[in-house]
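Mind looking over this structure? Questions follow.
As you look at this complex, bear in mind that one protein chain is not there, while each of the others sits in place.
So, chain A:
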């Protein structure tokens, strides 16, 4: 029993820190515990994300924009591996010290930003060489190449979504480890676990753009209700041949569900 007890993170210790004058979040890494979602519809894609970035218990940015443009009609949504938000907690580090070795870094907002910058550069170059807009699949493959090559060092989960002339609206998922898979609808981030059931039951192939926007807004609101690392506003973007349409749903305008 004692062995089992010591394996569990001791949250009691976290609450009464030894040095109460210095808040614990000054020592935490920035993490985008988050909820991101992307849905394909006929003619484009809808992507959405929450807007909370945390350092430990402090919300460093409550209006983050996690929808990063990689090219004119290609966006990516970035998330950190869900368990990685635990690694920022010094108490949990103490519980599993054997899992921290030299090359292992806790993934953070920095990792995902760095990858996105690299891919945006590569894609821009590729597009100029081709003299036409790049394919979404190309962008997704560039992400996969970086994530797979550096899979030991990085811990980033990426959703790539966009529109191109060849295949229309597409969503690609590049989870931890560097796999690449196309899915009609995909969720990611720490808040995503809470909405798998909602997404499975509410998504059907053949939804219209407005239905996709509603579905994404509802799913993100539900996840934000339950996940402490997700919150703020809902940022949505719809990408189609016509271009990118962005919108923000503020906290008081989010869909409400019966609270119990």
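Methods note: a contact is a pair of C-beta atoms (placed from the backbone, for glycine too) under 8 Å apart; a residue touches a chain by one contact, two chains touch by 3 or more; residues count from 1.
By definition in this document, contacts and distances are computed from a predicted model.
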Options "Palmitoyltransferase", "GPI-anchor transamidase", "V-type proton ATPase 16 kDa proteolipid subunit 2" or "proteasome endopeptidase complex": UniProt name of the undisplayed chain: "proteasome endopeptidase complex"
Hidden-chain contact residue, picked from the options A:165, A:204 or A:247: A:204
Full-complex contact with the absent chain, from A:58, A:125 or A:257: A:257
Absent chain, residues of chain A that touch it: 1, 3-5, 7-8, 96, 99, 193-201, 203-205, 218-219, 222-223, 225-226, 257-258, 260
